[in-house]
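Yeah, one chain of the complex is gone here, protein chain that is, but the others are all in their spots.
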Amino acid sequence: MIPRYSRPEMVAIFAPENKLRIWLEVELAAAEAMAGLGQLPADEVASLRAKVEQAGERLIDTARVDEIEAVTRHDVIAFLTHVEEICGAEARHLHLGMTSSDLLDTTLAIQLAQAADLLLADLDALLEVLRRRAFEHKDTLTIGRSHGIHAEPVTFGLKLAAAYAEFDRNRTRLRTARAEIATCAISGAVGSFANIDPRVEEAVAARFGLVPEPVSTQVIPRDRHAAFVAALAVIASSIERLATEIRHLQRTEVGEAEEFFHAGQKGSSAMPHKRNPVLSENLTGLARLIRAAVVPALENVALWHERDISHSSVERVAFPDMLVLADFALARLTSMMDRLVVYPERMQRNLDMTHGLLFSQRVLIALTSSGLPRQQAYVLVQRNAMRAWEEGLSLLDLLQADEEVTARLPAADLPALFDMSYHTKHVDTIFARVFGEASAD
Amino acid sequence: MIPRYSRPEMVAIFAPENKLRIWLEVELAAAEAMAGLGQLPADEVASLRAKVEQAGERLIDTARVDEIEAVTRHDVIAFLTHVEEICGAEARHLHLGMTSSDLLDTTLAIQLAQAADLLLADLDALLEVLRRRAFEHKDTLTIGRSHGIHAEPVTFGLKLAAAYAEFDRNRTRLRTARAEIATCAISGAVGSFANIDPRVEEAVAARFGLVPEPVSTQVIPRDRHAAFVAALAVIASSIERLATEIRHLQRTEVGEAEEFFHAGQKGSSAMPHKRNPVLSENLTGLARLIRAAVVPALENVALWHERDISHSSVERVAFPDMLVLADFALARLTSMMDRLVVYPERMQRNLDMTHGLLFSQRVLIALTSSGLPRQQAYVLVQRNAMRAWEEGLSLLDLLQADEEVTARLPAADLPALFDMSYHTKHVDTIFARVFGEASAD
Amino acid sequence: MIPRYSRPEMVAIFAPENKLRIWLEVELAAAEAMAGLGQLPADEVASLRAKVEQAGERLIDTARVDEIEAVTRHDVIAFLTHVEEICGAEARHLHLGMTSSDLLDTTLAIQLAQAADLLLADLDALLEVLRRRAFEHKDTLTIGRSHGIHAEPVTFGLKLAAAYAEFDRNRTRLRTARAEIATCAISGAVGSFANIDPRVEEAVAARFGLVPEPVSTQVIPRDRHAAFVAALAVIASSIERLATEIRHLQRTEVGEAEEFFHAGQKGSSAMPHKRNPVLSENLTGLARLIRAAVVPALENVALWHERDISHSSVERVAFPDMLVLADFALARLTSMMDRLVVYPERMQRNLDMTHGLLFSQRVLIALTSSGLPRQQAYVLVQRNAMRAWEEGLSLLDLLQADEEVTARLPAADLPALFDMSYHTKHVDTIFARVFGEASAD
Partner (left out) sequence: MIPRYSRPEMVAIFAPENKLRIWLEVELAAAEAMAGLGQLPADEVASLRAKVEQAGERLIDTARVDEIEAVTRHDVIAFLTHVEEICGAEARHLHLGMTSSDLLDTTLAIQLAQAADLLLADLDALLEVLRRRAFEHKDTLTIGRSHGIHAEPVTFGLKLAAAYAEFDRNRTRLRTARAEIATCAISGAVGSFANIDPRVEEAVAARFGLVPEPVSTQVIPRDRHAAFVAALAVIASSIERLATEIRHLQRTEVGEAEEFFHAGQKGSSAMPHKRNPVLSENLTGLARLIRAAVVPALENVALWHERDISHSSVERVAFPDMLVLADFALARLTSMMDRLVVYPERMQRNLDMTHGLLFSQRVLIALTSSGLPRQQAYVLVQRNAMRAWEEGLSLLDLLQADEEVTARLPAADLPALFDMSYHTKHVDTIFARVFGEASAD
């Protein structure tokens, strides 16, 4: 992924150095397991471990491994040769009975689990920001919209609570997805354990917090990876949803919220209102990119027979890319929501722009409750509503001046129907559902 | 979906009649909840329930509802009018404070849950067949292949156990997906509960085995549906994988298994070997169709503000289609695997076609263990292996005639290395992992 | 496709009756070509043609063909049997040397060409509407927006001209796509012409306005169909783009245009402003559905060896569906644009809402041209612009009262800079580019 959309921690997970480090640990763990089962001389394996620890970062020499690979044309053999160069003959106890796939697939599992942990932390940070801002605006009135058209009032906190609940679901999905891919395969050619004891696989799995793959066929089955990628694709769509909301709110005509601008930051011209929601637009595009991995990941599942290598190029490219992008996008979204500038006055102005029409349904109910047949009530409301809309007059004023209305509902009682709190009376209930009872205080 | 790929039970779930039935039950459940809360006259609601039960299927009159809708241009109003026509004035207690979305989204949740239950039953049937056939062929030797090239022996039962494990994971994914979409929203316009008590939603949810949606915004959020569709897309890819395996096995040159042919069924010509794997090819295409829903489902997530209706057409078309296809495909796969004709003799013939080369790695290990340096051992093995392959001779015979080999390994000991059971010694272990210890008997 | 999103003409193209009609014509054309080449008795083929014409619609009896297929389990054989039942023994001259694929693939080509012609007519109708409305609003001023933020003025006609140009490109793409799939294959098993003369293929192709497929392998290669579907996917995205524009314009806060409402049509409540852009939202969803076919169509290309049948289910389902949807969506878009209600006053009001700020760039240029360094000019403009925006005052008034400004630009000259026509002076140029010189009158 290009640096512009990358953060170092996620990049490091997929860096060659991290791969070599995991390779070394997996190979050592396998050898130690064999030693524990009496299948290798325990002292030599212990000595190898000591040498490895002594060598430290000298073993993580990607340049030297690449150099050897240029000769052997095989990355795993190059790595083992490199270890032998530094640690000596005891390195021959590594990789016994294993195939390259055992090493590669288990390492990928560990990398994906590391990446998932990072994304879970990203989600935690986002959730924390959404929670804080939701409570900050729990009572900030704003118009609810369906189809882009004003409907009835909600609060801005409710919008954020909905986003919180969505990303909280995404957190659960990501945890499930992490469990999907956190398996270990050390089962040898075509997964038959012909040359390796299944207990070695169990021991290595335990060492890395993985579950042994019940039946691998040289490779860990790719339905696991497809499910993992699919979970990220859903997260990407949620990112797009919240970004789209901000893009709408920042429109010139809406103006209810705005991405943070640095004091000295200029818009694209001399126009001070020209502050563009470039972060949320960027997040929209990043969501498209992240989602794009879902189709090749699904196409990767149907490997031929016990395994083919068609999945490999997709995973080399699309997996790191989508994870780096997801990490970047979640962090950008978090920062954007953290510093989002909210304009409650503009929200109020927008609520007022329909001159009270958003209460018309409640007036209708009140007239009906007074005994007026619904059709007649509808006519009374609509004729005033139409005038209010077309002439820009207050619906309340018009109703109070309409004798047919006041014959049913005293003019003095009408203002009570134009009451925002009627629409927000269950905000606490919803907050308690989303954030838990305790947190609603 | 076209009848060719449809089964009646799944079609029925998405039939207009089922929708009307669920609508009626949801509306009644809401009214009864309100009555229970003292918000509606309990006797009138009870009387309405009685009338509904008396009317029975007369209420499920899609033609009449369509007729009314042609006038009202609103499906929910048409339905309520129809109920009023039959059940009388008490029908006015239905739909109070609710929006159409409350009804539509909760109904969709119930339909999707019903569909998921049907697919879970489909998966159970498939798993049962895969288990039975796996045990039947637990010890049927066959060549394991990587890259389409012969590698080392496995058993046909192991292939089926891998498929079982994959569909067992799919079962778990589908149960998770079912939980994703089994939520209830009865929260009124923009989800604010302004005109309806949240306890009504809770009661309706309980009635249908759903969970109340913590924060709906007139609609149930569509990340839930995207996650549901994504789970089906993974299942489709697993269907494609098993279908692809069968297509490979049925190739003329492989011939290890074959889709069942009716006694009188003809191939496409006079050639008796011309039996085409048309079911598995068809399943491959169906998998592509099912998967195709995942992109629009992800695009559906980012609704504008509290809701827009752009998701609706996708859901009307793609959801029933993909579920009907998944049901059909799982049933077809189950039947195909149930009756799959397996040819163990051909499997043995294919094992033999490399003249024992598949044991060359084990000979290499034996020579190395005898103290010969690996490079020298490799040369000894390879020169015999090359001759075996190129001249079609038995590798065992060649090795027994090679004095440099027999100097290390007595000719009489060599046959023991050409031992299939070496490769199958852990089949029971793997079966116990997949099917549980008990079932391995 | 469900009737809700279907129009009869496109549905008819993919109806079984149309398929049988094409089958009959292709088979007859092949027999007549063979007769012309002296490979069949000309008189008998002529007699067969006469009998077919006499039988007329009796031959298009899908029920009878289905009945026979239930026995023969082969659709083409069932059809040929049916023709023989009605036309007698001369029907034996049909299908000689042909495979089912010859008939099916050539028929699909004809159906897709018919469908493309229908869509081309749909596009023509849309283009006509867009042209008319573009000229109607050639000079209707409206704000141009980048990032959803007011930028500089354009005209509403320019927006429509851009849409016209885009759909005109789509017309070209569709014509290219039509040419892609309009090929004929009558080449027998594995496409070798072993049992059929290549000249027969040429004759049939000519009869139906098709091109002979240069090298078919029993099937017409599926890269053609993938390219066809991809063209439709691009069209779908263009539909989404225009629909998205309308959804934005109809927002309560924007209100510049609105989908047509029937006189008696009600919004969802008593609020007269609650008119939802449901057509354009629906088109957004339909675009997602149409696009969804592109992935399976691409996956269909890599058939195994000379052919497999995995593509068939995708084509049976997704091809008619996407074409029916595209036809419906284009017609709906055309009708929507035809009757779109445009509000020029609201456009003017929105232009005014930034108090003249949209001319600030031009003031800046004028100050710079007067010799003031750009940075100083910027400071002058910005301090007035900020006040205009924050206090809601007219930028022109403020500038005229700013002595540092008027020292450079006489107050009397300033109004000339606040001139919309500066921004619209090239509208005619652009219209001439899009619609041609002549049409610009």
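Letters A, B and C name the chains as they come in the text, with residue numbers starting at 1 for each one.
What we mean here is this: a contact is a pair of C-beta atoms (placed from the backbone, for glycine too) under 8 Å apart; a residue touches a chain by one contact, two chains touch by 3 or more.
This is a predicted model, so every value here is computed, not measured.
When the whole complex is considered, the residue among A:7, A:49, A:175 or A:288 that touches the unshown chain is A:288.
Looking at C:153, C:255, C:320 or C:356, the residue that reaches the missing chain in the full complex is C:153.
The chain not shown here is touched by just one of C:218, C:313 or C:400, and that residue is C:218. Across A:54, A:312 or A:376, the single residue that touches the chain missing here is A:312.
Residues of chain C in touch with the missing chain: 144-148, 151-154, 158-159, 161-162, 165-166, 169-170, 173, 176, 180, 189-195, 198, 212, 214-215, 217-218, 221, 223-224, 226-227, 230-231, 233-234, 236-238, 240-241, 243-245, 248, 287, 291, 294-295, 298-299, 301-309, 361, 365, 422-426, 429-430, 433-434. Mapped onto chain B, the footprint of the missing chain covers residues 143, 145-151, 247-248, 250-254, 268-278, 281, 295, 299, 350, 353-354, 357-358, 360-361, 363-364, 378, 381-382, 385-386, 389-390. Annotation for chain A: contacts to the undisplayed chain at residues 1-2, 4-5, 73, 189, 247, 265, 269, 276, 278, 281-282, 284-286, 288-289, 291-293, 295-296, 299-300, 304, 308-314, 316-318, 321, 325.
To be clear about the criterion, only the chains that are shown with their structure count from here on.
Counting partner chains per residue, chain A has residues 145-148, 151, 248, 295, 299, 361 touching two or more of them.
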